[in-house]
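Removed from the display is one protein chain of the complex; every other protein chain stays in position.
Moving on to chain A:
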Amino acid sequence: MEQQNPHGRGADAVLNLQPNSSVAIAYHSLFGPHDDLVLLEVDEKLLEEVLHERVSIRGQAEEEAVFCTKSKTYGIKYVGTSNSVLLIPPSGRSEYYENELDSQGNDSTKEVVPVIKLAPGIMELVEIAPRIDKLKLLLSENPYSLADEWESEEMDKCEKQMYNWNDLLDKVQASDDELKAGLRALSAVEIDGYWRLVDEKYMDSMLQMLLNNRILNDWSLDALDEGVLMKVMKMDGFSETLVHHCLDVYGDKLEGDEGNSCLWRLDEKRVCVHFAREVLRKGKMKVEHFMDEWQKKIPVEMHANFDMLEGEVLTERLGVETWVRGFRVSSLPLNPVERFSILFRERPKWEWKDLQPYIRDLTVPGLSSEGLLLKYTRRTQPNPEAEPVFSAR
């Protein structure tokens, strides 16, 4: 259907209409609804992304589709119009090129340009937060555990509910960068090509083993030699990928080492928080008892500080006693409606200093943190000096 038309009987004839001239506009011989043609509004920045083929539409059949660039996610909104929007394709390299009009017996001095369809509306893009909660849901179906090491390799990856990068792109409505950030936030690790969460018990046993080994070998927690550590941990039955993951979760690689092997420093806060979670697994307890148990678990060089547990524990005053209970911000959904509903179910009233750790990770494009509070909470302040209290709307 592609033809060259040097005379230009299409959009160009209209767009370049010279003064004191006219052009006839007619229905195309293929005029129709052409539902396969859609109009998408983009700004100049997004245009650049589209022209370089860096965008895609993502979502399962039952989900509302989203539009993703490399780093951002956009909702797609259909905006209808009651106007008649006559769509005129260009001449030349277009499958909608029209030549039949030539034979319609029109005045040969007059140009005729064809209208292929009436556009009933356009698609607009609105930046949204990625729908990343589904990632946690998918990866939680089958976390990596000891069982993985016992099972035979032959099990179908599909039956075992495991997802590689492409599977995740197919299933999660987020841009590539947001998906990567989501995987990092969940401490997921790629094992044999599949992205997995590692079972907490497994992580715990790995960290314990690492700490035991460093006592036996007299290593410094500030400069763990990756190569030496790998060798020892391998003898204890841990794979290189998982040991590396363990270092990544609880430590930081030191920059600028000149040797063949990298050095790692364990992060005090992350290690302490890990052990606090282990203690809190037992349920609600008195704060003194908790601090006691916690101190006992952590390496001697490290110092547990209750401030480390923002977004990890809730404290409650019962008479003269203070009780603590595990309540992790990382276990809460990122969708603000669901987040606030869970928070207010947990506690009908929140003081700002308690609430803040549980909402500071929420980001909604176009909505500031004040806007977020305004939209989802009711703020009460009995008198101007008092701390504001937030409750459900």
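What we mean here is this: a contact is a pair of C-beta atoms (placed from the backbone, for glycine too) under 8 Å apart; a residue touches a chain by one contact, two chains touch by 3 or more; residues count from 1.
Keep this in mind: contacts and distances are computed from a predicted model.
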Which of "Chromosome transmission fidelity protein 8 homolog", "Origin recognition complex subunit 2", "dolichyl-diphosphooligosaccharide--protein glycotransferase" or "28S ribosomal protein S9, mitochondrial" matches, in UniProt, the chain that is not displayed: "Chromosome transmission fidelity protein 8 homolog"
Among A:I88, A:L210 or A:M233, residue touching the chain not depicted: A:I88
Among A:L15, A:V126 or A:V337, residue touching the chain not depicted: A:L15
Touching residues on chain A - with respect to the absent chain: 10-12, 14-15, 17-31, 35-44, 47, 50-53, 55-61, 65, 82-90, 92-94, 100-101, 104, 106, 110, 112-115, 119, 122, 169-170
